[in-house]
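The complex is shown incomplete by one protein chain, all other protein chains being positioned as in the whole.
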Amino acid sequence: MQLDTGKLFCRCGNEAEKESISTFARKLSLVSGEMGATDRAAYYEKERDREFHYNVSDNSCLVEMDEDPPHAINQDALITAVRVARTFGSSVFDHLSVMRKIVVDGSNTSGFQRTSLVATGGGAATSSGIVRISTICLEEDSARRISEDGRKAVFGLDRLGIPLLEIATEPDIRDADHAVEAARMISFIVASAGHFKRSAEAIRQDVNISLGYGRVEIKGVSKLSLIGDGIRSEIGRQTSLAQAVSVLNSRNPGRAYNIKLINCSEIFRNTKSKVILGEASSGKIAYCSLLKGMDGLLKKGEFRLGRETADLVKLFGVKGLLHSDELPGYGIENDELEKIRALLKPGEGDAFMIVMTQPDLIHVLSKEIQNRLSKIADLDFSETRSVSEDGTTHFLRPMPGGERMYPETDIPLIDLVPVLHTAKAMGPLEDMRSLVERLTRQYGISSQDSEVLVNEFKSGPFLELNSIIDDPRLTARVLLQTIPELERTSGPIAYHDLVSTFRLAKEKGLKRESVETMLAMCSRGASFEEVKASPLIYPLSEEELRQILSSLDPGMSQSQIIARIRKETGRPINAQALSRLLGSLKDQEKKSSGGRA
Amino acid sequence: MQLDTGKLFCRCGNEAEKESISTFARKLSLVSGEMGATDRAAYYEKERDREFHYNVSDNSCLVEMDEDPPHAINQDALITAVRVARTFGSSVFDHLSVMRKIVVDGSNTSGFQRTSLVATGGGAATSSGIVRISTICLEEDSARRISEDGRKAVFGLDRLGIPLLEIATEPDIRDADHAVEAARMISFIVASAGHFKRSAEAIRQDVNISLGYGRVEIKGVSKLSLIGDGIRSEIGRQTSLAQAVSVLNSRNPGRAYNIKLINCSEIFRNTKSKVILGEASSGKIAYCSLLKGMDGLLKKGEFRLGRETADLVKLFGVKGLLHSDELPGYGIENDELEKIRALLKPGEGDAFMIVMTQPDLIHVLSKEIQNRLSKIADLDFSETRSVSEDGTTHFLRPMPGGERMYPETDIPLIDLVPVLHTAKAMGPLEDMRSLVERLTRQYGISSQDSEVLVNEFKSGPFLELNSIIDDPRLTARVLLQTIPELERTSGPIAYHDLVSTFRLAKEKGLKRESVETMLAMCSRGASFEEVKASPLIYPLSEEELRQILSSLDPGMSQSQIIARIRKETGRPINAQALSRLLGSLKDQEKKSSGGRA
Amino acid sequence: MKEKASFGDRVRLSYNNVEIEGTFISHENGIITVKLKSGYNVALSDDRAEYLSVTPANRPSEERSGEREISGGVMLLATGGTIASRVDYTTGAVKPHYDISSLLGEAEIREKLGTRVIDNILSENVTPEKWILMAEHARKELDRGNHVIILHGTDTMTYSASALSFMFEKQSKSIIFTGSQRSPDRPSSDAFENIRSAISFSSLNVGEVSICMHDSRSDLSERLIRATRSRKMHTSRRDAIRDIDGGGLADIRNGKVSILGRFRPAADETVLNAKLDDRVALIYFYPGMESGILSRIAEKKKALVVMGTGLGHVSEAIISEIREITRDGVHVVMTSQCLQGNVNLNIYSTGRELKNAGVISAGDILPEVAFTKAMYVLANHGEDFGETMMKSLRGEISGRLLN
Partner (left out) sequence: MKEKASFGDRVRLSYNNVEIEGTFISHENGIITVKLKSGYNVALSDDRAEYLSVTPANRPSEERSGEREISGGVMLLATGGTIASRVDYTTGAVKPHYDISSLLGEAEIREKLGTRVIDNILSENVTPEKWILMAEHARKELDRGNHVIILHGTDTMTYSASALSFMFEKQSKSIIFTGSQRSPDRPSSDAFENIRSAISFSSLNVGEVSICMHDSRSDLSERLIRATRSRKMHTSRRDAIRDIDGGGLADIRNGKVSILGRFRPAADETVLNAKLDDRVALIYFYPGMESGILSRIAEKKKALVVMGTGLGHVSEAIISEIREITRDGVHVVMTSQCLQGNVNLNIYSTGRELKNAGVISAGDILPEVAFTKAMYVLANHGEDFGETMMKSLRGEISGRLLN
């Protein structure tokens, strides 16, 4: 998960104000790894022969552009990593050897991600026993993918290079719920060490699942809540995939999944299918191939071999993949299907598919589909997948091998011994339970609020914001009620605006009402300069109150008056001043009426 | 006049292909001259406080931009200057001392023109006796003025820095016709030494006239034919101006020409005058001033004191100057004039004027008008003027004094002794008479053609072009008939296109018809690449002729045939080939008819 | 030899049988220069010239001194250079002169503008002592509540301005260097606009030493550049002094000032450490450089600033020499001939060997600035030389390289 320490190998900050001040484009070439071999995953990306475009944000410099070698490692990030490792009882190495992990999908301008092994061993005590930790790595975050269109992908550099602490566990986790608990516990420790200031939902996790069909890694699960969903849906997918394979292998004993894509554009010359027409208009051509023994396995019941193939071809910019289990359909008519059948001559149990693509991709596409299907037929499901909001997972790329790493030659070995001394001096990190107790005891907020603050990783912001304003109840209220409500109804609030709001409140002696008004303005997209300049955030002065009161019906109650003023001015009211004024007015009234009497 | 040798202090050529590849802007500040004093003309320009914009042509470099000091002087130009001086029997100095002549009108990016005195003395023998030469100077041409709008002037750098040979004569010239003759003779010598390739009309002359009222210099008379006209009109102007002055001085014995411009915009608040409304819309304001004793002298009969003033204020971007001799008029009504009179209270014989200008110019404008009128009243008409196509002259600026020159410190003294040796070795320049004889004798063209070639300074091009094609008659015809005709009816022809045309004709054996077609295309604006690629310039091949002939009525005469082919194809015809073909066709006809008979 | 005539006299001479009449300018190297009435100078070989008459004439007016002391305004301190140069009639070349008031139009000599000539040299002759002199004059003006504008030759402006930048640990008012690429004896001189804009920039109250010069070849914009991120990048153009990677502080276009980058605001007090140790040399590495040169230069030095190739490299032969030099206690600082970009001794084996040999590198510091910084650090933080060199004291090292 990200550490809020500024970037790992340059002096840029974590957050960008401008996301694109210039752009550039790169290609990536495949190179040999340290041991002379070439890595599968890397090779796979290269096959796609793409052009990568980058938006240069104002929190990036020549290092992110891969135009300057990395600078010295961020000491704060290093100390955080070592403190976390010590908290888990892991063994920290004496030296840090920064490695390059080849990633040629464009998410790293260099073509590799810098990563280093900080510690091994140790564990986290969960309600279901200790979950052992295998490795703790400190690495760079990748560039943010903005868009992808066939062979051209666009990335933003704002996220690239932010330190990530990656903690891998041994297979000690028993089920999806246990996975969520362990993830929360481990993340919390990192969050509390790493000045983590955003919601727990912002934590990305990689989940590894092994059901006997090879290891599947679900990359970048962006919410704790998705961990469980992802695991459950992946178990379902692998189970039905295994069933489909057993049917397939029984039909195809020789496992001859020979994919040969044949130009069938002539058949669709007068087609009415919008899918085909749409792709054809961008210069793509229809190809079809026999899928031996796959009838009914592509999309029927739980079987989804079709989607396994579609997920793959999408990566090559191929949008339209149609297969026989879903045809006729998509505007393709029976006579067209008959012509396809006449061309491919499918036998009993055979299926076929149609793809729209550029002719120069045909060679690589055939090879890749065939490889993927063969691998699945071998019950080797190992690969890297992503997870959607709905919990379903999608193919990303083959699982990388160990060969795709070699030393980052631009950074000398880093001596960790001084860092270890610093970490020791800073003491161990607090766990969730003791922090809940401390918040309740020390700040006088309810244990329920403490619990939520800690569980949602808001204790860091709580402590920092409260240190500005010294009002634990207001701080807790803002974090637990005001902000979630505003972010739900209006828009997000940047943490630096939150800090500025608290600072201004402290400086000007503003109260809750003003703070909430300020945050509401921020969430509607106002800059803090605008917020600060708005009269709406400042309480009415005594003089202003006096003027308003003089125009009001004297018979109104104080609460009626407050409601009326609020409605008319939209500005905070200094209750004490109001009471005082109302009191003195009444006195005057009494006096004047007394005088008249 | 310009020397076709490339620029004087850098290695740029005389001609530009692109006139504006970039632009920049400058201001010029007035500085002290060598002797500590400040020059009148320079001061005058500075008063106008202007911004100068320059278009950078592709025949200019950092030297023209005043961003690089001058490079070594152009040796060809130097040799030419010395040869000319020797031809006139002038004394050439042993050293050349390059000077800076302050010119702050923007026509020189440096604020000065580089000039140097090459020789003094000598003379040219004209039909009316010897015209003595006072000085021969080698200087840089100025930037070409493209446009001027109030305080902003735009110049092109293409002409800046081209060598000019300036030959000044003693006052030995008797009248306008003598001036033209002398100018032609002197220019011819320069032209024949300086590889001059353009028409005699392209020669610029400065004409000095002294009628006892101070020296008037008419700058840059761009055609020989204008010299006479300019002189005649200037004599007329000065004569009537002197008469006006005598009237004025009799009215104003104290010579109190106190110009005080008073804001009278209120008077024209509801004016219908388009002159005033137009200027007012660009923010200018009406001012008026009394002109003591000038009634009837501003514009009546031959008197034109009004125009003397208008010429001046124009230089400050003031377009509208109206004076009482022409009012009422220009939409200004009597009641407005009455109000002006009420304001200025003119006495008997007094006039007044109205100018539209910016308020911040008022101070300098009053001073300048007053200075000019006082100077005229003193019968000192000395100044620099320009001449229009119609022969009338216009005020440019006061006559510069000697103080405006100081040494060009960036160029060391230039030793002329080696140049003198070279010039001696090259021998004297041919005069017009002997050249006419030589052309007639050596090239077999008519003495009349020779005369015109020489008189129009076309002998240089004649000799150069003929050396390419070795066809004196064709060359003379092209220079004396084809080109003048085409330039009159169609458009100008660049000399380098003319050279290319002759080279191509030589290379491909093309005849007159082709040459004329090529030149016609050039004059219509075609690039030489286009001309060269056009089939129209190449004669019909024998095969093409044969085909056309076969489609024609056999009864046509040869000249009818030629006219017909020309009309249909527009292409040159190889007469010999045509005769041959016609002959053989007739033979065939005879044979075939003979056979039938 | 006694001259027959003096500068300014009216003379008549016979030369090659031509009579020459004019004003006597000079008689040097066998050449008599006479200015004719038309303004032209003629240069006559003295062996062929004969004086016919000499009429002593009024001497031209003496140069005005133009100095003016003030407080609470803007003080121009002239040190020489093109901006204070003038035609030298004896050699015909441009030489420094003392009158700086002529650089300002009447309208500009306002109440709060002072001028003083503190030196009069061409900037290639500047030395560390001169930098201390400039700094002390500047301090005096700051103490009188004046902003300071230093008129200086452009050739070594970066050296001088960066040296002052290091010496002024804090400054209560702005110190701006300006100069000109075209001498002010010509109408097209950039001096006038540069001075005017420097006066305008003074009001920004930048608490750093900076440079104000033309921003383009036009006279319409000037740029304020951090002294320690400036460099003269063209021999003759008006916009020769450029900011290298992030030294642009402000610009002025058609009279309007815009802020371009962050700068340190003026401080409440002035702290000047007017000490420099000039035992520093600046050395350009070139392929095939023979060993021995460096050690001989190092003999009398406390620090060498080397301009290596690329990321900061020299050949193997030079590395072993550097190893010996650092062993003898002479600091070696590596910079790059490339000028732009960081020096980084971690990337190539050559760099690592240099690092092991004790060579100091400091990001993207410019070679000339490393040179003046080394003088400052030696004199003021000699015990922590390496660490102080690597730390950005006056914005001379860009932590984040954007170009």
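A, B and C label the chains in the order they appear, each numbered from 1.
Everything below uses one rule, namely that a residue touches a chain if its C-beta (ideal position, glycine included) is under 8 Å from a C-beta of that chain, and two chains touch if they have at least 3 such contacts.
Since we're looking at a predicted model, the values are computed, not measured.
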Which residue, B:11, B:363 or B:524, contacts the hidden chain when the whole complex is considered?
B:11
For the chain left off this view, which of C:14, C:45, C:120 or C:236 is in contact with it?
C:236
Any idea which of C:18, C:274 or C:338 touches the chain not displayed?
C:338
Looking at the whole complex, which of A:102, A:504 or A:548 touches the chain that is not displayed?
A:102
For the chain that's not shown, point to the residue among C:113, C:126 or C:330 touching it.
C:126
Chain B positions in touch with the non-displayed chain are 10-12, 61-63, 68-69, 71, 409-412
If the hidden chain were put back, which residues of chain C would touch it?
82, 85, 88, 91, 93-95, 122-128, 153-156, 159-160, 232-237, 240, 278, 281-290, 293, 296-297, 300, 307-316, 336-344, 347-352, 364, 367-368, 371
Taking the full complex into account, what residues of chain A touch the chain not shown?
24-32, 34-36, 42, 46, 51, 62, 65-69, 91, 93-97, 99-102, 104, 109-112, 115-117, 120-121, 135, 137, 401-407, 409, 412-413
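Keep in mind that, in the parts below, only the chains that are shown with their structure count from here on.
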Measure off the straight-line distance from the CA centroid of chain A to the CA centroid of chain C, and report it in whole Å.
54
Distance from the mean Cα position of chain B to that of chain A, given in whole angstrom
73
Within chain B, the set of residues that touch 2 or more other chains is none
Contacts with two or more other chains occur in chain C at residues none
